[in-house]
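Our next item is subunit A:
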Amino acid sequence: MTPVLEVPLLDVTDLRVTFGHGRAAREVVHGVSFTLAASECVAIVGESGSGKSVTARSLLGLAGIGGTVHAGRLDIAGEDARAFTERRWRQVRGGQVGLVLQDALGSLDPVRKVAAEITDALRTHRTVTPAQRPQRVHELLAAVGVPDPEIRAQQYPHQLSGGLRQRALIATAIAADPAVLVADEPTTALDVTVQAQVLDLLAARKDAGMALLLISHDLAVVSRIADRVLVMKDGEVVESGPGREVLGDPRHAYTRRLIAAVPSAHPRGSRLSLDAAPAPTRPVLSGGEVVLEAHDLRKVYATPDGGSLTAVDGVSLAVRAGRTVGVVGESGSGKTTTGHLLFGYGRPDGGTVSVDGRAWADHSPAELRRLHQRFPVVHQDPAASFDPRYTVGRTVAEPLQVAGVPRPERRRRVAELLGRVGLDPALAERHPRQLSGGQRQRVAIARALALEPRVVLCDEPVSALDVSVQAQILDLLADLQATLGIAYVFISHDLGVVRHVSDEVLVMQHGRVVEQGDVEDVFERPQHPYTKSLLDAVPTLDAPLRAAPHPSRSA
Partner candidate 1 sequence: MTAPTVPVGAPRRPVRPALLTGVAFLVLLAVAVIAPRALTSIDPTAADPLQILQPPGAGHWLGTDQNGRDVFARIVAGARPSVLIGIFSSALALLAGTVLGVLGAKGGRVGSAIVTRLLDIVLAVPGLLLVLLAVAVLGSGTGPAVAGLALVTTPGYARLVRGEVIRLRDAEFVRAAHGLGWTRTQVVLRHVVPNAMGPVTVLATLGIGSTIAAAASLSYLGLGAQEPAAEWGLMLSVSTAYFSRAWWSAVFPGIAITATVLAITVVGHHLQLRFDGRRAS
Partner candidate 2 sequence: GSAPGTGGTDAGATPVPGGTLAFAVNRDATCPLDPQQSPASLTSLLARPVVDSLVALGPDSTVKPWLATEWTVSPDGTAYTFTLRPDVAFTNGEKLDAAAVKTNLDRIVAPATKSQAAASLLAAYAGTRVIDASHVEIDLKRPDSTLLTNLSTPALGIQAPGSLTRTPAEVCTQIVGSGPFTAGAYTPAKGLSYTKNPAYQWGPGTSAHTGPAYLDGITVSVVPEDTSRVGALSSGQIDVASDIPPVNVADISANSQLALEKFTAPGGVYSYFPNVSRGPFADVNVRKAFRAGIDWNTLVKQLFFGVYDAASGPLSPTTFAYDKQSSAAYAYDRDAANRLLDQAGWTTRDAEGFRTKDGTRLTLVHPFLASRASAANATLAVQVQAAAKQLGIDVQTQNVEYPAYLAAFVNNQYDLFDFSWSGSSPSVLGTLFGSNNISTGGKFATNASRLADPQLDQALSTALAAKDPAAQVAAYAKAQQAVADQAAVFPAYVTTVAVGTRADVHGIGFAPDGYPTFYDAWKGK
């Protein structure tokens, strides 16, 4: 461990960040303190908006436009950063502290080559002579695990995959060999397999002596490499300590809630939100009749360059009343397309889908419209699925209006539906944009419930939400299924979530189903190598408890 006498690379006490001036001033970070030494990894976790990114950026003097930073102590490598001039800050940035920004995909200039971005850092800090720069760029890219660095260096960001882009970004941050690397959500937006590789890379840098400040909202990610963890909520650190202790034995209620909310840690049917009422017992409907059935579905899209892309290829499945079918797979694997075909939006290029034994295609348009009302969709981004001009009440009432429910009756039903999804009926007067993400998703669910749905298509319904909110929504969906007997087709790229909610699961890759079956069978005894690799890559919370150097799936 760190020798006691050595000066920490970062020493922060009572860091406060305020945005705006005068009456508009708002403090968003209220007194954060921590230290960071070489070869150490400190992680900051917390829900969205808790001030993690602002804290991180403040360490480079880049709190944000309109931000003011106060601190009892802000030492960088023993120097008081509060007295730094802008000039001195520029030396710190990249030179002493490297920053990997939260939005990996947007953090490289799309119009400049990768090499140019790395060279910027080399030039600014005069790390190597101009002649040596190309060589150094290649070395850096190789060091972060980019294959064919010579080729990649001359490419533009859009020509790289998400994982490569994240690596290139890390290369720009470590180009001038800073002692500290601040990595803000370096793995969000990456597929699980790539996520694991990037975490390995960071761990290797740490082992090589770099001090790492890791920021994430994902406890499982943090648990893999953090020595110490800070849990933030509303701009304050509510708990901190060695990772193992904080995650293994959370003291603060908020931390406990965060941990409990991670779905993969919990078996199907259990509650995710701690403050929720106990689950109603779920009627066993495993033998429910088949409502939707797809056979050998195919969908081909024309690509702009004149070719074609088979988005869905030979998918067959059946949805039974009151049951949940989960669909997992990485981005672009055809999950959404499958869902849409199943629900009768768009015609398949091959195969059939039938509702109660009769194909979608055999229904007249009027019948289809009526039928669709019983098969509603809940999207990932509920706000986008609401008419921006509509209030919450009008949004929820719209299906009722289509069905010809008279106005007073509608108002009563809207209140009832909002109550059912746990929203105050008074919210009906508001606009969806005035609600939080979780509330909006509840509105979308309320709208889906309006006309006694039989199957609801949930397309990544919780992917944009914080774990704690995510937990509430998943619980709500489970409750509704138990009480109303609704079936779900549940699409997600998050294996934990799918495992938690599904009875049956489809694993998709490149438009094909690689594995399909009972959720426990698939997750416990994966047959297909792709499923195995997916499951292997999932970071799980219990990793630090077992002090495993690499992630492994718990039994």
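The candidates were selected such that all candidates are chains of the complex that A comes from, given by their letters.
Structural remarks
The rule we apply is simple: contacts are C-beta pairs under 8 Å (C-beta built on N, C-alpha and C of every residue); 3 or more make two chains touch, one makes a residue touch a chain; residues count from 1.
Remember, it's a predicted structure, so these values are computed and weren't measured experimentally.
For subunit A, the touching partner in this complex, chosen from 1 or 2, is 1. Contact residues on subunit A toward candidate 1 in their complex (touch as defined above): 20, 24, 58, 61-72, 74, 81-86, 89, 345, 365, 369-370, 372-373, 376-377, 379, 381, 383-389, 398-399, 402-403, 432-433.
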